[in-house]
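One structure, as structure tokens, below. Some questions next.
With one protein chain held back, the other chains of the complex are shown just where they sit.
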Amino acid sequence: MFGIDPITLIVALVTVSTPVLLAAVGELVVEKTGVLNLGVEGMMITGAVMGFVVAVDTGSPTLGFLAGMASGAALALIFGLLTQLLLSNQVATGLALTLFGLGLSALLGVGYPGLTPPAVADPFPDALSDLPVVGPILFGHSLVIYLSVLLVAVVWYVLGHTRAGLIIRAVGENHDAAHALGYKVIRIRLMAILFGGACAGLGGAFLSVVRVQNWVEGMTAGAGWIALALVVFASWKPWRALLGAYLFGGVTALQLRLQAAGVDVPVEILSMSPYVVTIIVLVIMSSDRSRAALNAPAALGKVFHATG
Amino acid sequence: MSGPALLSIDGITKAYPGVVANDDVSFAIQPGEVHALLGENGAGKSTLVKMIYGLVRPDSGSMAMNGAPYAPAEPRAARALGVAMVFQHFSLFEALNVAENISLGMENPPRQRDLAKRITDVSEAYGLPLDPFRLVGDLSAGERQRVEIVRCLLQDPKLLVMDEPTSVLTPQEVEILFRTLRTLRDEGTSILYISHKLEEIRALCDEATILRLGKVVGNCDPRETSAAEMAEMMVGKSLAAPARDSAEMGKVVLKVSGLSVDPATPFGTPLRHIGIELHAGEVLGIGGVAGNGQDELLAALSGETPTAPGSVTLNHEPIGNMGPNARRALGLLCAPEERLGHAAAPDMSLVENALLTARMRKGLDRSGFIDWQATRAFATEVIETYDVRTPGPDNAARALSGGNLQKFVIGREIMQDPKVLVVNQPTWGVDASAAAAIRQAILDLAQNGAGVIVISQDLDELLEVADSFTALNEGRLSNVRATGGLTMETIGLMLGGAHDMHEPDKEALHAEA
Partner (left out) sequence: MLRLEKRPAPSRGWTMATPVLAVVLTMIAGGLMFAALGKSPVEAIRIIFWDPLFNTQFASYARPQILVKAGPLILIAIGLSLGFRAGVWNIGAEGQYIMGALAGAAFGLALYPSESPLIFPGMVIAGALGGWAWAMIPAILKTRFRTNEILVSLLLVYVAEKLLASAATGLLRNPEGRGFPGSRQLNRLDAMDNPELIANTGMHWGVVTAFIAVIMAYVLLNKHLLGYQIKLAGQAPRAARFAGVNPSRLIVLCLGTSGALAGLAGLFEVTGPAGQISIDFNVGYGFTAIIVAFLGRLHPIGILLAGLLMALTYIGGELAQMMLQIPAPAIQAFQGMLLFFLLAVDVLSNYRIRINTEGVA
């Protein structure tokens, strides 16, 4: 159909999805502790620029990824201090983080557009990647892609099957009760916020270093917001976040292919399709009242202030 | 009793801005003793308990356990030393199941499957059956308390602290709880029992310490002290019981029939086939344990939850589909349970809060433009008439004490001259003198010909003010009975939802009449 090879489409889908997936899994954990961080876009773009800058300057993509994570976490720390210690409004602070991140990243990236990042090593021997059909789909990706899937599995396991996960869910469900039982609500939330920031930063770094292989101002183009939407779509369940991310990646990859194939649909209509699809999915999910309400952390977005 | 006390408290003081919660408090709990901590709302019981459990640290003074200094930095430390606590407002997580909830309160919880087994064992051994895999959100208030108690029991506590445990229980459930507590005491566990209910303390406790305004005002053996003596120590003065003449009941003003409402939230209670006939001059008391549909019933009456037009009628006019303001215009006013955030906006001034419900009947706006002068005058009038203690009408609602804000809220409705007033938990968390004033105001209103519905979990209150009584259980109402001649046992059965008593009920009513 339109001369699009399904195998390359799947490969593209996975690459396109990974930044959003990483950010979404991080935010999912944050929201599970009852914190709504709307600054994902800001942390992602800062991760993108820092990852790119460090990868280019050091020649090491790995250091780039680490820099992306560190810078995402650093921005998240600001959010954490403001919302957890200074009790600021989470919505406003998240927006501030995004606005600040967009400005900061543009500033840090001055002089970098057009440079080429170092190539990312293929963790598997060529022989595997050369296998028909499964080769290009399963092998030959950046290690970060495998890491992202592994991360989903780890988050799923920890949240659902460990004591740490139980405590995280408890804090997000009722912070006053968790406090009364002696759990350190603020400390747990700060750690989750840092984790979310590192994930978003890694997603951003992957976007600039691996997927686009360039730095462009504002290059995340709403990916952070889509990650936030994915968390709602996933009803705060990690595997469904993966599904959602790949669905979004599929739409994006397909519309890019269709643009390239010169299909008789205006380019603008194609390029707005990922956003429109995200909105439609959000509507479908939120209209199912009972289920969405059951899974949403009950304390989401509420300010916690221990009295006495 | 020789040897060191299990827990001795020596000169504890804790101050918050504007209030000394505990002032040089000392007493001791012996091993194997049920020790009552008695005091009315605001006497400082909860603060003291929080210090024992490591949630709050005292400003000065010391505690000792078995003779060794005891200063828990956090609840974990308290638990490690054998102190367990059942909270007044449950420290439970609705979206988690019973086993997960219990596991969260334990230091080294066993694996989920082993834990479930132990929960079943312990809960059966103490007569408190529990299914470990049910979601706590689906449990009744009594069952939730069991979760808390079992959580404590699994840790073999030396001292079990219970903060107002019976406020959510039916009389029959109270009996079961007391049996459990006595068994525990006989096994050597000390219990610190916090309450303001004198009869309970006399039935259960070996020793009582009485707090008033943060200070210890007395100690006694409750088995040998009369309730009246303890009440006087607790309140400091004897309060006049509300006075009323038996009013003539008029015609039916409010009629509810076949009212059913589905819950708005996943853990909400549905209302099922509610039927009420309220007469002019009548005070109808609706009892019931928390979470049996009280909020939902109030919302259906206030108009926050619209229903079929005919399911609620006011003076024969169908109003079920009307919003709150249309109902107010016709004379149906309400005062919800939650003062801060529902009956009043915490950060708004009393003037602004007066506007909240009084706009229609007091004509406080002209085509949408607010008459702030008239609003202020009304707020001031409420403050003066109902003796609301506040520096002025411009103070924020949240700056008022619970009792004063409640007087303002009730006063705001009564001064609008309602035909029907519905109040939910009118004296919850209110000090004794404010509670007496509020009850008197409710009786006066009925005296003047209005119909009043009082929804309350405080049975003593209902027996004091209500002419007739009905109970709400899982969203259903029992048959209405005249208050006079009701025994605690009958009430208990009504609260527990013994709906099959229908036929004998009617006969009993006839027999009494």
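Per-chain numbering from 1; labels A and B assigned in written order.
Note that a residue touches a chain if its C-beta (ideal position, glycine included) is under 8 Å from a C-beta of that chain, and two chains touch if they have at least 3 such contacts.
No experiment lies behind these values; they were computed from the predicted model shown.
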Legend entry - Shown chains that the omitted chain touches within the full complex: A, B
Legend entry - Contact partner of the left-out chain, one of B:110, B:258, B:309 or B:323: B:323
Legend entry - Per the touch definition above, residue among B:66, B:395 or B:433 touching the missing chain: B:395
Legend entry - Sole contact to the chain not displayed, among A:229, A:258 or A:299: A:229
Legend entry - Residue of A:10, A:106 or A:147 touching the missing chain in the full complex: A:106
Legend entry - Missing-chain contacts mapped onto chain B: 12, 17, 57-62, 71, 73, 302-304, 323-325, 328, 334, 336, 338, 341-348, 352, 355-357, 359, 365, 368-370, 372, 395-396, 398-399
Inset, instruction - In the full complex, which bits of chain A touch the chain not displayed? Write them out. - result: 38, 78, 82, 86-89, 91-93, 95-97, 99-107, 110, 217, 221-222, 225-226, 228-229, 232, 266-269, 271-272, 275-276, 278-279, 282-283, 286-287, 289, 305, 307
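Everything that follows uses one rule, which is that only the chains that are shown with their structure count from here on.
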Inset, instruction - State the interface residues of chain B toward chain A in the complex, per the touch definition above. - result: 16, 47, 50, 54-56, 74-76, 79, 87, 90-96, 100, 103-105, 109, 265-266
Legend entry - Residue ranges of chain A in contact with chain B within the complex: 163, 166-167, 169-170, 173-174, 176-183, 290, 293-294, 298, 308
